[in-house]
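Since the structure comes first, as structure tokens, the remarks are kept for the end.
With one protein chain withheld, the remaining protein chains of the complex are depicted in position.
As written, the chain order gives the labels A, B and C, with residue 1 at the start of each chain.
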Amino acid sequence: MSFPNPTPRPEGELEQLKRIWRPPSGLGFLTVVNNTYIGLFYVGAAVMFFVLAGILALIMRTQLAVPDNDLVSDGLYNQLFTMHGTMMMFLFAVPAVEAMGVYLLPNMLAARDLPFPRLSAFAFWAYLIGGSVFFLSIFWGLAPDGGWFMYPPLTSIEYSPADNADFWLLGIGFIEISAIAGAIEIVCGVLLTRAPGMSLDKMPVYAWAMLVFAGMIIFAFPAVILATLLLELERAFGWPFFIPGQGGDPLLWQHLFWFFGHPEVYIIFLPAAGMVSMIVPTIAQKPLVGYRLVVLAVIGTGVLSFGLWVHHMFATGLPQLSLSFFSAASMAVAIPSGIQIFAWIATIASGKVRLTTPSLFILGFLFIFTIGGLTGVMVAMVPFDWQAHDTYFIVAHLHYVLIGGMVFPLFAAFYYWVPVASRRALSEKVGRWVFGLMFVGVNVAFFPMHITGLIGMPRRVSTYPADLGWGDLNMVSTIGAYLIGAGVLLFLIDVARNFRITSADNAGNVWNAPTLEWLPNDNYATRSIPIVASRDPLWDQPGLAEDVEAGRYYLPNAPTGYRETIVTSPVTAEPRYIVQIPGPGWFHVLAAAFTAACFLLLTVKLVTPAIICGVLAVFFVLAWAWQLDPGPTHPPVDIGGGLKLPVYKTGSGSHSWWATICFLLVAGTTFLCMIFSYLFLWLSNVGDWPPAGTALPALSWASGSAALYLASALLAWGASRTLAAGRLWTSQGLLLLGALPALCGALGVDGWGFWQAGLRPQDHAYGAAVYTILCLTGVFAFTLAIFTPFLTLRAAFGRLDTARRASFDVGLLLFYYTAGQALVGLLLTHGFPRAVG
Amino acid sequence: MTVGGALILLLVLALTAYALLAAPETRGWLGSRRTILWGGIAFPTVTVTALLIYGLLVARGIVTPAVGEDVQRVEVVGEQFWWRVRYLDDDGRVLFETANELHLPVGRTVELALTSADVIHSFWVPALAGKLDMIPGRTNILRLRAERAGVYRGQCTEFCGVQHARMAFHAVALEAEAYDAWLREASGPAVEPATSGLREGRERFLQLGCGACHAVRGTGAAGVLGPDLTRIGSRQSLGAGMMPVTAENLAAWIADSQHLKPGNLMPPFDMLPDGEAQAIARYLESLK
Amino acid sequence: MRAKTWLIAGLATAGVVALALLGAWGGLYNVAASKPHLDVTRWALHQAMRNSVAFHARGIVPPPDLDEPSRVERGVGHYSIGCAPCHGGPDQAQNLVVQHMQPAPPTLDEAADHWSARELFWIVKHGVKYTGMPAWPANNRDDEVWAVVAYLRQMPASPPPAESPSLRMSATPESCNGCHGPAGGGGPHGATPRLAGQNEAYLARTLRDYAQGKRQSGIMAPVAHALSEAEIDRLAAHYAVLTPPPAIAPATSVAAGTRLGERLVRAGAPESRVPACGACHEDGQGRAVDPRYPRLAGQPAPYLTQQLRLWRAGTRGGGFGPVMTAVARKLTDEQIQALADYYESLPR
Partner (left out) sequence: MTAMQGEDATPFLRWIGIVLPGFLIWGAHFGLVYGYVAVACTLDAGVGGTQAAVALATLAALLLIAGLFWGFVIRPGSRFNAGPATRFSRRLAWATALLSGGSVLLTALPALIFPGCA
């Protein structure tokens, strides 16, 4: 076999690699961006929140152990269960799987790091700071107490006048932003930084799962972001989206929340299933049976799970036919899950499984998750759900699904992958105890709840009367909960005893696993980046580890002298260019801290300090962005095998373009959800839309505004053309003095049209919806009002020219998108009422 | 369905155990794509489709109203944290109002119009029917039918605030004759106090302004904010399912319901001198 | 060398501190009030006080209708008994004994020229340490503090009403009438409740609530605190039998509001969970009121609005306080005004 770099590597090359990728020391360690460190911190923080939320659960279980207990007050109990659910979902489950992705993906794809390491560091810090303060709110009695689902009107200002609900809305809204940042990172990482040769059909199932996971975040989270925005607008400014007397509808929240909330379950499950699909072949020492079908199942689950949201709303009195569509979709999604389960069984059958701790957790997962899946099919049946809904049966079901489907695979993954990150593996002996306690605990805690629910115990009750006979079952559940707690405690002890973080001398490929994360690695990841020819390269390509370590493959060095990795094409994984990756820095850390501070200060209504923090956050984001887009600093470099790659790329092949497109998909989905909300509110006010006494502005306002939006897009296009033609300052003039004023003017004309027609957002849900649509465009106009002068500044400092235009292209896409979104908005707000009225 | 689920679980477990433990030669057939095609695709497709059709048929049976049946119509309004119950005549006019208790005739369909005065609640009598949400601004229709006489417990199943756990009620199913008798009694005014002590209790009740929130038909107390008390002495429970209706419990409730059920809307009357709350409580307890 | 410098500086500082402590602790400092402060000391202390007040008073927002007559009227009453003894007043020379305080309390004729409204508010509410100026006796009655400020801004242009020279803390009806009007019939601007014809049980309990701190007021609490049980009963009995003056005729401009008030009194506002006031108080149709409840008919609107606002804010305690707090919580400003206007217009 001929290698790209067959000759021995020169002296000093390895030292250079080490130096470039070394994390800073001392206080500067806070600025570290290497995925191996950020990923571990991220996992660690997620486990911390898991433990904290688990402690809250133990307090609840203690309260419920006996009837008529008064260990905690009703009010505190409500905070406890709200925080338990919220933290497990938003502070543990999603961040944990995202964190595992940040840690594992680059190694698994043989990239040196993710393409935007500072973005994942930003996501981590924002999450850690925001999440910690959010948790601490319970010590001030300020923790949210409206349930993790936060249904208005209970969470509206009238029934929750204190700041508790705002902690949820702003705190969680903020953590969602962090999750989306991570998702964009993962999409770009999986699609663009795979090892050469790792075409889509050779990609590890885990990478598929993470790709679908990230895609689902991009399409699901906007719904809940919009929902939190609407509820906060209602609470803070009285825009009545959910108040029935003023044209609002409490069910709008439920649609938006569950349009996020159901995919959320699969967002949590898919990465875990992806891990299982990695671990099962290793423990069986055979390739995964039915790779293609599993990939199909992963994609299929991702898509079909968007058609299930109403199955959380079967008891809301929607038409039976509407409910049935969702019942059908809920059944359909069982098929992809069946595919995966039988693929794992088949793989196990094809090999010989050793009962190590990871295997035990996998088997425990199969058992628990299957029960959860079967009860899931049961509650997907509408008549059954009318009985089971909002009872302990559901509590049992969802814990079987989430603990079985996510926690057990995660623990399997911990035991399985720790040797990559640690000098020592975790203890097999202790691991069996951990598994035993958790497995028995889960079943003792949650199985009786099926019965407790079926005999009538509702969820979310702080206590229950003695004469109903629910006491014994609850006591059993409480004992089970403590068993789980003991298992987790034992795990933490095991981690403390055996986990020794390392970048170089890790425990190695102890399981004889087939994928690339088991290659010898260091802070720079693998010494050289292999060419992949199979799905299980370490099994099918003998000697791969030695050859990689000897630098015989691509990019065994750092030819530009910076951190860099190979960008490959998304489908076939052919090397395209070398991307220079930013290293450690303070700006993203400060940006995260001030963004978190801004949101949290807003929560407690300290508006002035919040604005100051917000301005500082924007400043640090810009300072961070200033250092990005390095331009073609270096002539094309030879990475081996005569392959000369450029070190910079713009246009639709570049990683910044992909990231921007992902971001615009988030924005577009948010806007689509707003269109849905507008139409939904119309449906609640049929015949009164706009409400009596409200006039629509004359069409001339709409046409004037539309003309200006079009002009702004055209001027931006002109700016791009002139920049390509080398006329930098003409281009800047067109953008800053043409496109931007046109955009802001268009927005102003549109908004003023409604305002002078007498429409006010506080009067009726109609006005609130119209102005929110305007605001969603306003957010982009505001962003561009900051970003366009920023581009001009770059141009003035020689950081923007005909060749170095990646940041310009980002601005250009934003202009196009904003104009497009605004035009759709115009059509809706001016056209729809005329069409129906 | 549960049995079916258990069978499927056993099947999966048996296959897993077989895959794990059987000799490599015998289990080899399982380790192929065929397993996925049959077990993971064909089998779920068939069972799920069958189950869906079955579920839809069951649901159709529940939601389709029986044509031409003489139904009793009742409006139930969820409030933080109790139930307002209004019996309606055939034209939808309110006959009378009561609280935290639903009487229904055995063998006859009762059509409940469910709505809410504040936040979202959910109406559920496990023994009689599935649950249905009570959503402000909407009215949901639930049809109930008790086949046997008896008292059935119900409870709010949508989290509705601090006292969600203590928002229960009772559905009392009566045979046709008993039901008609109850309906006649319940729609009339409250009983007159029989003794001077009870008359004194009524006097205190009215003078202290209890009628600002509560109604006792026939006395001038016509408040609409709190539960109607016209026949509170005959009810199954006090405080929406919390405790039996006795004079002691009523007195304790009057003196400090915020201690018994924090967050309900009734202010405490702990400033009343000894005996006064008891007098009112005895009067209320006599309202049967 | 450097270490030595530090050492010397440290020892010197320690020595100065020790001397200062010795001076104060050892009794060397003379605290006699007979000797005035040195001029420079007085200037420094005064500046420090001024700056402290200015600093702490920032962000206090006066009510928009600060100079409203009924508010001034309430301030007058308290000034006469609470402030004038030390500060003197427009018609009352400063007490000679007080003038020997150190520092001596200033006269307040020109207080409003030297201090802004929010600074006056801060001083009246919090007092000034080391000067003898006390803090306001009730910590949640900013409305009373503003009343005093409102009056201070009028001084000396509008002197207290004619009765004021007789105002002394005493257990005679004359003393009460200083604020509550001739024969307990209320002041000209409706700042205070009319006592004449009020329920005896209610009057006696209210005075006891003030005296025991169950109901907070910097104005009434000191008065009630000085009364004996017998005096309380005597005063209550005295006012209960007086004939109240005729109802204050409703102005035509508030007639619409009065109709809203009538509706609230008879039926409440069930949609916003406001019960009918008339279930406990007068309902305009001759309902007899429980003697422990106050009679509201004919009470001045400014007084009633003020009380309802206190109830709504949750700072008005006393007898049936929890009940009324629960009732008033949901009232809007418009409803409060309408109720007050309606009750004012009702004949006793």
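Just so we're on the same page, a residue touches a chain if its C-beta (ideal position, glycine included) is under 8 Å from a C-beta of that chain, and two chains touch if they have at least 3 such contacts.
Keep in mind that this is a model prediction, so the values were computed, not measured.
*Asks:* Among the chains present, which touch the one that was left out?
*Replies:* A, B
*Asks:* Could you tell me which of A:30, A:571, A:615 or A:827 touches the chain that is not displayed?
*Replies:* Hidden-chain contact among the options goes to A:571.
*Asks:* Among A:64, A:198, A:289 or A:332, which one is in touch with the chain left out?
*Replies:* Counting the whole complex, the residue in contact with the absent chain is A:332.
*Asks:* Which listed residue (A:253, A:648 or A:815) would be found touching the missing chain in the intact complex?
*Replies:* Touching the chain that is not displayed is residue A:648.
*Asks:* Would you mind spotting which of A:295, A:315, A:581 or A:728 touches the chain that isn't drawn?
*Replies:* That would be A:295, which touches the missing chain.
*Asks:* I'm checking contacts with the chain that's been left out. Which of A:161, A:245, A:632 or A:758 qualifies?
*Replies:* A:632
*Asks:* Where does subunit A touch the missing chain, residue by residue?
*Replies:* Within subunit A, the residues touching the omitted chain are 191, 199-201, 292-293, 295-296, 299-300, 303-304, 306-307, 318-322, 324-325, 327-329, 331-332, 335-336, 569-572, 574, 576-577, 632, 635-636, 646, 648-653, 657-658, 661, 683, 686, 802-803, 805.
*Asks:* Under the stated touch rule, tell me which residues of subunit B contact the chain that is not displayed.
*Replies:* 45, 48-49, 52-53, 56-57, 60, 63-65
Everything below uses one rule, namely that only the chains that are shown with their structure count from here on.
*Asks:* Report the inter-chain centroid distance for subunit A and subunit C in whole angstrom, where each centroid is the mean of the CA atoms.
*Replies:* Centre separation, subunit A to subunit C: 57 Å.
*Asks:* Quick one: subunit B and subunit C, Cα centre-to-centre, how many Å?
*Replies:* That gives a centre separation of 51 Å.
*Asks:* For subunit A and subunit B, let me know how many angstrom lie between their CA-based centres, rounded off.
*Replies:* From the centre of subunit A to the centre of subunit B is 40 Å.
*Asks:* At least two other chains touched by the same residue of subunit B: list those residues.
*Replies:* Residues: none.
*Asks:* Please name which positions on subunit A make contact with subunit B in the complex.
*Replies:* Touch residues, subunit A against subunit B: 73-75, 78, 145-147, 151, 153-154, 159, 244-245, 248-251, 286, 289-290, 293, 297, 315-317, 320, 323-324, 327-328, 331-332, 334-335, 338-343, 345-353, 363, 366-367, 370-371, 374-375, 377-378, 380-387, 389-391, 455-456, 458-465, 468, 684.
*Asks:* Note which residues of subunit C are touching subunit B in the complex, please.
*Replies:* The touching residues are 268, 270, 273, 275-277, 279-280, 288, 290, 293, 319-320, 322-323, 325-327.
*Asks:* Give the list of subunit B residues in touch with subunit A in this complex.
*Replies:* By the definition above, subunit B touches subunit A via 1-2, 5, 8-9, 12-13, 15-16, 18-20, 22, 24, 27-28, 30-33, 35-37, 39-41, 43-45, 48-49, 51-52, 54-56, 58-60, 62-63, 80, 114, 118-120, 122, 124, 126, 129-133, 135-138, 140-141, 153, 155-165, 241, 262-263.
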